[in-house]
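A single protein chain has been omitted; all remaining protein chains appear in their positions.
Take a look at subunit A:
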Amino acid sequence: MPATAPPAADHALGDTIIEMRHVDKFYGDFHVLRDIDLSVARGERIVICGPSGSGKSTLIRCLNQLEEHQKGEIVIDGTAVHARLKGIEDIRREIGMVFQSFNLFPHLTALENCMLAPMKVRGIPKAEAEATARKILERVHIPEQAHKYPIQLSGGQQQRVAIARSLCMNPKIMLFDEPTSALDPEMVSEVLDVMVELAESGMTMLCVTHEMGFARKVADRVIFMDAGEIVEVAPPERFFTAPQNERTRKFLGQILHAQTQAH
């Protein structure tokens, strides 16, 4: 992976863009998120890891209210959000989201996938939306696939179109929900490269991923979650070399072992 993103300390962070205070979420009786406190600065890059079922995906899905939280407060760029908030769509369009399973619209070409929301949500004229879409498809290194349908693309290409689709909305925040977990190993790096480049551009990013190389190179802070709690938050340096919590150590031991074996 070309690691060209500036190290965490080198880039300036702005004001607070995401604020979670005492956030709790339940699925019925199951306590998915427990008293989450998290503040993210504009331009900050955060990697969230943890065992499956730890609530990491749920946490980022609460930010754009794909999931409702039951207690506490989530403030996005000055607005307290809730799924029933009138105008929640205006918040959502500022938050791009990339999914594990890509979720491209299968009946539209790559280009049309990228043009739909800018035209229908932002009201951008077709010619302008197309020009932007083409520019951004170039930025994710697949301008030549513009007229293909998702089914004709490889997993890595589909995921890059999905990233482009979000970027075409010119969002303030990008959320990544295990973006490389569904990919064949040889396609992981082409997606991570795009994400590293995006990080270089100063985008505020929250990534749920187990790609520890990516975390090490790009993250300002790494968050470890377990059983619905934020167990540890630290800059990658300290997170990987001197984790404080026993649960973090155990998790890192397992995952680093697995990744070493894989490579």
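Here, contacts are C-beta pairs under 8 Å (C-beta built on N, C-alpha and C of every residue); 3 or more make two chains touch, one makes a residue touch a chain; residues count from 1.
By definition in this document, contacts and distances are computed from a predicted model.
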When you check the chain that is not on display against UniProt, which of "Ligase-associated DNA damage response exonuclease", "Phosphonate C-P lyase system protein PhnL", "Spermidine/putrescine import ATP-binding protein PotA" or "Amino acid ABC transporter permease" does it turn out to be?
-> "Amino acid ABC transporter permease"
Residue of A:13, A:41 or A:116 in touch with the missing chain, whole complex considered = A:116
Of the candidates A:166, A:189 or A:248, the residue in contact with the absent chain is A:166
Absent-chain contact - pick from A:38, A:97, A:194 or A:208 | A:97
Those residues of subunit A which, in the complete complex, touch the missing chain | 64, 66, 89-90, 92-97, 99, 101-107, 116-117, 120-121, 162, 165-166, 169
